[in-house]
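Left out: one protein chain. Kept in place: all the others.
Each chain carries a letter (A and B) given by its place in the written order, and its residues are counted from 1.
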Amino acid sequence: MTPQQPPSDSTSRRSFVQLAIGWSVAALAAAASSGAAVRFLVPNVLYEPSLRFKAGKPDDFPDGSVTFLEDERVFIVRQGNTYRCLSAVCTHLGCTVGRSELGFHCPCHGSSFDEQGKVKGGPAPRALEWFMVTLSKDRHLLVDKNERVDAEKYLVL
Amino acid sequence: MKAWKWFEGSRVGRSVFRVGIPRSNLERAQAMVSSFLLHVQPAKVNRRTLRPATTLGLGLISLYLLGILTVTGILLMFYYVPATDRAYDAMKDLQYVVSAGLVIRNMHRWAAHLMVLFVMLHLCRVFYTGAYKRPREFNWLVGIALFLLTLGLSFTGYLLPWDQLAFWAITVGANIAAYAPVVGPELKFLILGGNSVGQEALIRFYTLHVIVLPALMAFMVSVHLWRVRKDGGLARPEEGADRLERIDVEHLPTNKSYGLMELTRSTSLQVGKNPEDEVFSWPHLVFREMLLLLAVIAVVLFLAVFWNAPLEEVANAIHPPNPAKAPWYFLGLQELVSYSAFWGGVVAPAVLVTALVMLPYLDRQAVGAGRWFARERRLANTVFTIFLIIAVVLTVIGSVFRGPNWGWVKPWAQPPAVTEGH
Partner (left out) sequence: MSLENPRRLYPAFILLGAAVCILVAAAYYRDEFRQWKDIQRQFIREEMRRASTPQQRLLARNIPVQIRQVVLPELRRVDRCTTCHMAVEDPSYGGFPQPLAYHPLHDQHPFERFGCTVCHRGQGHATTTADAHGHVPYWDQPMLPLRYIQASCGQCHEAADNPAAPELARGEQVFESNGCRGCHKLGGVGGVIGPELDRVGGRRSADWLMAHFRSPASVTPDSAMPPQKFSQADLEAITLFMLSQTGASMTGFYTSMKVVPSAAQGRHLFQQKGCIGCHSLGGKGGSIGPALDDVGMRRAPEWIMRHFRDPQSVTPGSVMPKFGFNESEVLALTEFLLHLRDQNLALSLPSLMSPVERGKEIFRKFGCAGCHGQDGKGGVPNPNAKTGEQVPALLHVADGYTREELVKFITMGRHQVDALDAKRPAPPLYMPAWGAVIEPAEMADLASYIFSLKPKGDDLGF
């Protein structure tokens, strides 16, 4: 900075190293703080319906019934002593499908599905999803939406 | 280093940084002028500006605190819900389940208290250095507005946690407002959106706190900074005094040239006039400002990591705490109100604000600007100091010497065993 007395090389080098360390530390602090801010925005608890939930007692669902569960947006399908759980979320753009004579129908863009969830028409790219059904320790149907299964997989009681 | 040099020289680097790391005086000037963030400051500043004692950096600290408050405040908005049945739960969630939620809330709380404090200190500094004198009268008025905005922001934010502390501080504060002459009760009704603190008050305070007052604040801060520049930078003592105070004289090269930006009016730098008192803002000023920013962040973080912001029981209109206290910066007023609602609630704040607003127009004497406790301003300084001491004493009394039923307590004595009265 003082042109009359140019600093010696060693002073200059030391200053440069100090400045470099200073900026590195400041950059680290900035990065860590930004990281904390992003982590802050990732929720640790959810108030939406759980992806793993108890659907009810097996006997709550009559034989041959397809029961819609509003909060969880799934159908519980019982045939004889077998239980399955079908997603009611259209694979096209996420609308909720309803029952129709042939199976299921999406009101948003007109996709239709058969009883097995297979696409029969409309823009839906894939069949409706089936979720794993198990029996909880207190003998309730336990659905896990994290686990997708084939249409042929049943819970047999 | 080589990579940086290459980047700096590249098309992208030049478009972003323009001059890069300045290596000549011309580039040092350009660094300031061509940068949006830096050009609010001149390319060269008086050497006094660098001295901590000149301003103690109080205004800049307030600005940094405002920055911290903005960032943490926006983050908190992602979780906060301004509804009476959810606000308190949001506080608990921040504390117990949100990553870094507690620290960010603490930062916001402590930075808010600090900002009120530093804005007040800044005001005192400007008074004691006579920096409100011509041509800076208007900027003093803008400063008063910023002071009131700061109080308003802090006060509106105080309610949002919806705990007992918040609820009763706002109840008490709103009732102090109701003592204002003529419009008092209507004012209270308007700010609360009803007759008592409830859902309507909460949403009003929230809207004021997150958009109305911050928008005003941003605008007024811009005006404030712009005027500092237009009024010729920091207030400086008369030439003679300055020369006497100068410690270190340096010889600058005679072959330098100055840009037009240095030709501003009045006390700022003029070509041919003691240029040896000027230094380049980059890096001298900018680097010091950055250090101060780091220091402010460090202090706020330190407070936030080791002390939690208060959160009492959920607001309950049936069980007021005894005593119910306003936020600390209103406790002087509350103490006065306890003697006389009229004198404390109406006359004192009115006189205070009026006196502050009129000050630069009453005190027209030009001498003594830019020096601390100038001898020529002995009367003004004495009067101000007396007011200041009264305000501090009242605030301290209201804060720590007042207990149940606004009776005297000794803060150092053990609090008496709480008897839960029916």
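Details
FYI, a residue touches a chain if its C-beta (ideal position, glycine included) is under 8 Å from a C-beta of that chain, and two chains touch if they have at least 3 such contacts.
Just so you know, these numbers come straight off a predicted model, no measurement behind them.
Although one chain is omitted from the display, it touches the following shown chains in the full assembly: A, B.
In the complete assembly, the contact with the undisplayed chain comes from B:100, out of B:29, B:43, B:76 or B:100.
The hidden chain makes contact, of the residues B:29, B:43, B:174 or B:301, with B:301. Touching the omitted chain from subunit A are residues 1-2, 5, 7, 11, 15, 18-19, 21-22, 25-26, 28-29, 32-33, 36, 44-45, 47, 54, 137-138. The chain not shown here touches subunit B at positions 47, 50, 85, 89, 92-93, 95-97, 99-100, 102-103, 163-164, 247-248, 250, 279, 283-284, 287-288, 290-291, 294-295, 297-298, 301-302, 304-305, 311-313, 419-422.
One rule holds in what follows: only the chains that are shown with their structure count from here on.
Across the complex, subunit A meets subunit B through its residues 2-4, 26, 36-37, 39-45.
Contact residues of subunit B toward subunit A in the complex are 71, 75, 78, 93, 97-101, 103-104, 250-251, 253, 294.
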